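Of the protein chains in this complex, all but one are displayed in their positions.
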Amino acid sequence: MNRMTPYLFMAPAAVIIVITLLYPLGYMVYGSFRDWDPSQTIGETEWVGLRNYIVLYGDPAFRESMWVTLKFAFWVVTVEMILGVGLALLLDRNLRGMSLLRTLFILPMMIAPVVVGLMWRYMYHPTVGTINRWLKEFGFSGVDWLGQHALLSVIIADVWQWTPFIFILSLAALQSLPSSAIEAARMDGATNWQAIWHIKLPLMMPVLIVTCLLRLIDAFKVLEVILVLTEGGPGLSTEILALRISRTATEFRELGTAAAMSGYLMLLLMTLTAAMFIYTKLVERRAQRLARMVAEAE
Amino acid sequence: MPNQDRQHPAFYAVLVTLVFMAVGPICLMFINSFKLDVDILSGTSGLLFMPTLQNYETALCDVLPYEPDHLEYCSLKIGGSFTNSLIISIVSTALTLVIGCMAAYALVRFRFMGRDVASMTTLAVRMLPPAVLLVPVFGLWNNEFCIDKDSFVGELIRDTFGGRGDICLAGTHSGIILVYIAMNLPFVIWILQSFIVQVPRQLEEAARMDGAGPFQVFFLVVLPLIRPGLAAAAIFAFRIAWNEYLLASALSDRDTKTVPILIVNNMSEFNIEWGVIMATGMLLAIPPIIFTLLASRQIITGMTAGAVKG
Partner (left out) sequence: MRQSLKTLAAATGLAIASLGSAHAGPYDEFAGTTLVVNFPAHPHYNAVMQVLPEFTKETGIEVEVDQLPYLKMRERQTLELGQEDGDYDLIAYVVFSKADYVYADQLENLARYFMNPKLADPSYDSDDLIDGYVYNIGFAGGKKGYLEGKTGSLFGIPFGSETSVLGYRKDIFDKHGLKVPETYDELLETACKIPELEPGMGGLSSRAASGHHASHAFLLHLAPLGGRVFDDAWKPRINDEAGVAAANALKTIVDCGPEGAASYGFGEALGSFLNGDTAMFLDTTVVAGQIDDPSKSQVVGKVGWAMHPMGVRRGSQTGGFGIGIPKNALNKEAAFLLMQWLTSKKGDKLVAMAGGNPSRFSTHADEDVNAKFPHMATFGEALKHADPDWRPIIPVWGKINADIGTTLSKVLTEDLDIQEALDGVAERAEAIMDEAGYYTWQ
């Protein structure tokens, strides 16, 4: 009994993860080697080897979609990190009403992506939308948001929703920094800017990297906002991989191809996370060294 | 840390702008949901309009006790979907918590064979995008995870609940709930681990001395102590289940549609009725907004526990 206890505790979670995540994942890989139509069970499908993957590799539309995914993820994460950390540094003070502020800030990320999409779709509307209306009010000409600047528009919507996430995490990290280190720096006559650059940021680094990693993973999960905003258009300019997978599966009914796309997406994601992970370890070691140095200096 | 001194006025200007940007779009949606389409389109921005409940009447026509005058028939049936969304989110959240809690406890408190594998797996599956699950889950739930309608159990289900064809996971509440539990588990386990670590071991030891078994220790000693963690995890799990669109749309049928599906469907190309769309959006957004306002402390603790200490 005693030796079985941990297994009993783990069992329900393990069963569910195996049945609903791991088994389907295997099923997907298996299906990606087959010519698969939604009306068929997988047993009836034809084995085509690597054909799905090879065809996709040569398909310029798929490559563009891959490229759009990377561009979207890169810009979203970069902009959100800069804004979020910047705001945290700016607002790291004892202010009355700070908790109310934080509450209001987390509202966007609690709201359904579908709703975020429709809110922004209204605001981006070329003629009745709020943004263009205001632009015109102030004498500018309207911007073709969801047309020529579709990718930018989609990125802005995501930045609106997720910058608060990074802000909250960086703020928490900032406030858990040893105040002695910063005091010591002040004593040595460091300016605010120097304190941020040489003490605060390096000490926050481990948390920032984890945050960044989390956002990166989530950036590859985005789909609904874009679906509602642009449906991937115009052209393929906002057709991220996730959207292409879902369209290939449901609209074109090519499950085999969609499975192979999912395979590529997983590959891409795994490479990126692994790279980030290794980088994290390196940075962590550096931060520890710095923390030790700070401690010794005292 | 700087003490509570007076800040530069520009600083407050920045603050106000930020708050405005964060909350503005939501307020805009809120206001527009009380406007008629004609008012929304004609561009009388601002607050000078006659508020109307008509959009909400249109959206909720299937649960209203009366028939709204402006409707020829009830096409949007948010009421029913709202129930579906509630059932699916609440059940999946509750189950995720129980199951996730147990797993997190095992991972923190026990050394056992396969612990590292289990721990790594939960971390790894966290990054699975729902889109990757779409194809296999769609195939499995529709074609493989089925009970033959001619089998004993199958006949029983068909006789009790009606419907046609083989009984498959797709199209049932359980099918969607199962997916949501799986999607939320890795995250919930991750958050809860950091809370369980903080529970003093001595308390558990003491309970064990008094003759409590491992499950009693877990349910009577550990669980009450990690309540804040549970609250945070619950909100996040609920949020995912309540908001998710992609997998639900692939797995639900006309009786199990959730609200997000209805909203996307309602943005159909033939009539973009902004007022009604905003009203449905508001209906979907209200529960998470309420949670945020009531439990922002827990949410923030949960978020930071996940990232900072994880």
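The first chain written gets the first letter, and so on, giving A and B; residue counts start at 1 in each chain.
Operating definition for what follows: contacts are C-beta pairs under 8 Å (C-beta built on N, C-alpha and C of every residue); 3 or more make two chains touch, one makes a residue touch a chain.
Quick caveat, the model's predicted, so the values are computed rather than measured.
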Using the whole complex, pick out the displayed chains that touch the missing one.
A, B
Where A:T20, A:T69 or A:S237 are the choices, the one touching the absent chain is A:S237
Looking at A:Q148, A:Q175 or A:T191, which residue reaches the missing chain?
A:Q148
Where B:N55, B:T122, B:N142 or B:Q193 are the choices, the one touching the absent chain is B:N142
Hidden partner chain, residues of chain B it touches
36-38, 41-42, 70, 72-73, 75, 142, 149, 164-166, 249, 253-254, 265-272
Extract the touching residues of chain A with respect to the undisplayed chain.
38-39, 61, 125-128, 132, 142, 144-148, 150, 230-237, 250-253
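Everything below uses one rule, namely that only the chains that are shown with their structure count from here on.
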Cα centre of chain A to Cα centre of chain B, whole Å, reads 18
Which residues of chain B touch chain A once you look at their complex with the stated criterion?
1-4, 7, 11, 14-15, 18-19, 21-23, 25-26, 28-29, 32, 40-41, 43, 45, 98-100, 102-103, 105-107, 109-110, 112, 115, 118, 121-122, 125-140, 142-144, 178-179, 181-182, 185-186, 189, 214, 218, 239, 242-243, 245-246, 250, 260, 263-264, 267, 274, 277-278, 281, 284-285, 288-289, 291-293, 296-297, 299-300, 303-304, 307-308, 310
Chain A residues touching chain B in their complex are 3, 5-7, 9-10, 12-14, 16-17, 19-25, 27-28, 31, 36, 38, 40-42, 87, 90-91, 93-96, 99, 101-108, 110-115, 118-123, 128, 130, 133, 160, 164-165, 168-169, 172-173, 175-176, 179, 207, 210-211, 214, 217, 220-221, 223-224, 227-228, 241-243, 245-246, 249-250, 255, 258-259, 262, 265-266, 269, 273
